[in-house]
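A single protein chain has been omitted; all remaining protein chains appear in their positions.
Going in written order, the chains are labelled A and B, and every chain counts its residues from 1.
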Amino acid sequence: MRKWIAFITALLGLGAIPAYGAETYKIGAILAMTGPGAYYGRVMSRGPLLAIEEINAKGGIDGMKLELVIEDHKSGQPKEGVSAINKLVNIDKVPFILTSYSAPTLAAYPIAAEHKVLMLNGGGWSPDLVGKAYLFNNRMVGSYLGQVIAEHVFRRGARKLAMIYRNDPSGITVRDHVRPFWEKLGGTVVATEVHELGATDYAAQLAKIKAARPDAVATWSYGKDLGFIVKQARDIGITVPLVGIDWTPDGQAVAGAAMEGYEYASDYLDPDSKEPWTARFIQDYKKKYGEAPDFYAANYYEGVYILAELIKEVKQKGGTPQSGDQLRQALLAKRKFASVYGGTITFNDDGTSAKPVAIFEVKGGKPTVKTLVK
Amino acid sequence: MLELFAQLTVNGLVSGSLFALLAISFGVILGTTRTFHFAHGIVYTAAAYGAYAFAEGLSLPLWLGVVLAVVIAVLLGVGIEVFVYQPLRRLYASPLTVLIASLGVLIIVENAIAIFFSTDAKIISGFPSRLIVLGGVAFTTLHLSTVLVSWALFFILLLYLYGTKTGKAMRGVATSPEMAEIVGIDTRRVFVGAFAIGSALAAPAAILYTLDKGATPDMGVTAVLMAAIAVIVGGVGSLPGAALGGMMIGLARNWGIWLVPSEWQSAIAFGILLLVILFRPTGLFGVKLRKAEV
Partner (left out) sequence: MDYFIHVAILIALYTILSTSYNLLIGYTGLFSIAHAAFYGIGAYTSALLTLHFGASVPLALLGAIVVTALVGGVIGVPALRVRGDYLVIASFGFQMIVFGVMLNWLALTRGEGGLAGIPRPELFGIKIFSPAAYLPLAVVVAGICFLVTWWIARSPFGRVLRAIREDEVAAQSLGKDIVYFKIAVFALAGGLAAVAGSFYAHYVTFINPLSFTLDESIFIMAVVLVGGAGNLWGSLVGTVALVMAPEALRFLRIPDAIAAPFRQILYGLLLVLFVRFRPQGLIGEHSATRGTPKVPAGGDTKVEEGSSALGTRLPQTSGNGKPLLTLRDVTKSFGGIRALDNLSLTLEEGRITGLIGPNGAGKTTAFNLITGFLEPDAGSIMYRGRELRGAKPHEISRLGIARSFQDLRLFPRMTVLDNVVVALPGQRTERLSLIFFAAPHVVRAERENLRRAYELLAFVGLAEKAGELAEDLSYAEQKLLVLARLLATQANLLLLDEPASGLDPTSVEAIMALIRRLPDYGKTICVIEHNLDVIKGLADPVVFLNEGRTIASGAPAQIMASPHLADIYFGV
């Protein structure tokens, strides 16, 4: 009801909407709450909601409670991203937004930059999201992950590599970084196949890959698409190692048993971690939501804690934490933050970050850490 | 090279058989009732989710899940005919009006499924799929079953249409509804029958697909588009044409990878459709495509 009144008063041009209480600090989130990527929206919203619950239970930040306002970009619709940020910036007046997906983020970004709102992306990685003043990523750079996993299979004796990648800037960037890297190691790339976003039939590409007789197949793809690739590769008798840079329960559900032995490099969230914060996060998340968190949940959980740090920093210097610009200054001054993955995360000038990376292997339908890469 | 060709051909036959089954399930409704049953896509989706709910949700044996999914598909398909299309036909609504209503039904049920089951892919795991390798060409027992089931159902349908009295009545209505009325065939009952048969055929197609690739709420839209394309390519009114149209699309999508880069694969079917419309609007095996009539 209150929202309706707010809506109507605002429609009538009766001016700004009063905040619920002076002590609430609103954070925005633009996530894939609906559509084919609803899985991501779910985990990416659960992470920060848990973090906020924890912070608020301890009395907030100096008595100031956090509140999350979630907007939906319908699994990557740019227009929805613009609608969402217009609402977040103008009505909710948030200084900080957790964002996801490259398209709606890029569509929303000019408005964020204009209003000096700080954005943090922990979801999909894309070269387009690098080098933007008000946009930071706490997701690891994909091309780096690709090199890590490529080196891993090379060490295990593979020389002929086949690649299948998603036809978008991120897939292409990984392809373009890994190919020379692989050739410098001394291997050859015997097949490079591309697939459409959201395809379900990969039989033709995989048949071509199979005919090239590679020692290993690298996939620069994500989510369900990855699941289909792994399953259909096994179904047409590709038996060599399959590796990649992503794994999600969604992809696992699609591939089922075919996913056994799949290896990937990714942000390091060890499900059996002995790190106290990591272990506590995994335990609390399981208790609250009844399933284990993936690293997306962890990234967005971490994002709220990074913000909490920034708010404290700004307050200490006597600034106003409601200013996205001051949050950004604080981030660039501090750079290094505690990471829920254990250790620290360090932000670079171009908006990327460095954090622990690991190689995982899927065993019994679950990822297990194989090696930690510094 | 030969091995790759063989593998692509096998892939094409497998996906083509599934398209063929879909195409005849759609074609039997379009041919008999002249209703462009776009909501057929949602009957297909509902069958997949029905099988999932029974086989995975309630842990019933897979065969029972399949039977119940067929029942759900028939109930939904016939329900749409009786509660949506028939009232519109009584109002002498244009075929396009019926098509819009059909699209509306598709949107409603698809999103109801999304609310109830979420948009995550749903997997049915009960099928004991095993890998078979024959001289370098690999496929699974599920793929083999897909081909066998699709063609078996196609021949059963032909036997029904040409060998039974009700089947002949259905063909009569398909050729000329007025004539069928005159010789005393109850066209309304034949229409319901066509919807029942078409929907029943959509269920195995949906389940075979889901066993391989999982179900999502939006699976029906692509399915009905492919079915419609196969029917138009084959020629409206010809079920063997529809089946061959489906096979052609399956093979073209796989062989086409030689001619066009693989990212254009999904455009191949639409490319074939546009070519057929431009150069052979009657379809490859059909007799007539409704043009502006004098």
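As a working rule, contacts are C-beta pairs under 8 Å (C-beta built on N, C-alpha and C of every residue); 3 or more make two chains touch, one makes a residue touch a chain.
This is a predicted model, so every value here is computed, not measured.
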*Looking at the whole complex, which of A:Glu71, A:Asp215, A:Asp246 or A:Asp267 touches the chain that is not displayed?*
A:Glu71
*Per the definition of touch given earlier, which of B:Leu2, B:Leu96 or B:Leu134 contacts the omitted chain?*
B:Leu96
*Looking beyond the chains shown, say which of A:Ser126, A:Gln232, A:Ser273 or A:Asn299 touches the absent one.*
A:Ser126
*Sole residue of B:Ala112, B:Ile132, B:Leu159 or B:Met179 that reaches the chain not shown, by the stated touch rule*: B:Ala112
*On subunit B, what residues meet the omitted chain?*
36, 84, 87-88, 91, 93, 95-101, 103-108, 110-112, 114-115, 118, 221, 225, 228-229, 232, 263-264, 266-267, 270-271, 273-274, 277-278, 281, 289-294
_Just checking the interface: what residues of subunit A touch the absent partner chain?_
3-4, 6-7, 10-11, 13, 33-35, 38, 41-42, 70-72, 74, 76-79, 82-83, 86-87, 89-91, 102-103, 106-107, 109-110, 114, 126, 128, 167-170, 172, 196-197
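Methods note: only the chains that are shown with their structure count from here on.
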*Roughly how many whole angstrom separate the Cα centroids of subunit A and subunit B?*
38
*asked:* Quick check: in the complex, which residue numbers of subunit A touch subunit B?
replied: 34-36, 38-39, 167, 193-196, 199-201, 203-205, 207-208, 210-211, 224, 227-228, 234-237, 250, 253-254, 256
_Touching residues (chain side subunit B, partner subunit A) in the complex_ = 1, 3-4, 7-8, 11, 14-15, 118-123, 125, 129, 131, 133, 138-140, 143, 213-214, 216, 218, 253-254, 256-257, 261-263, 265-266
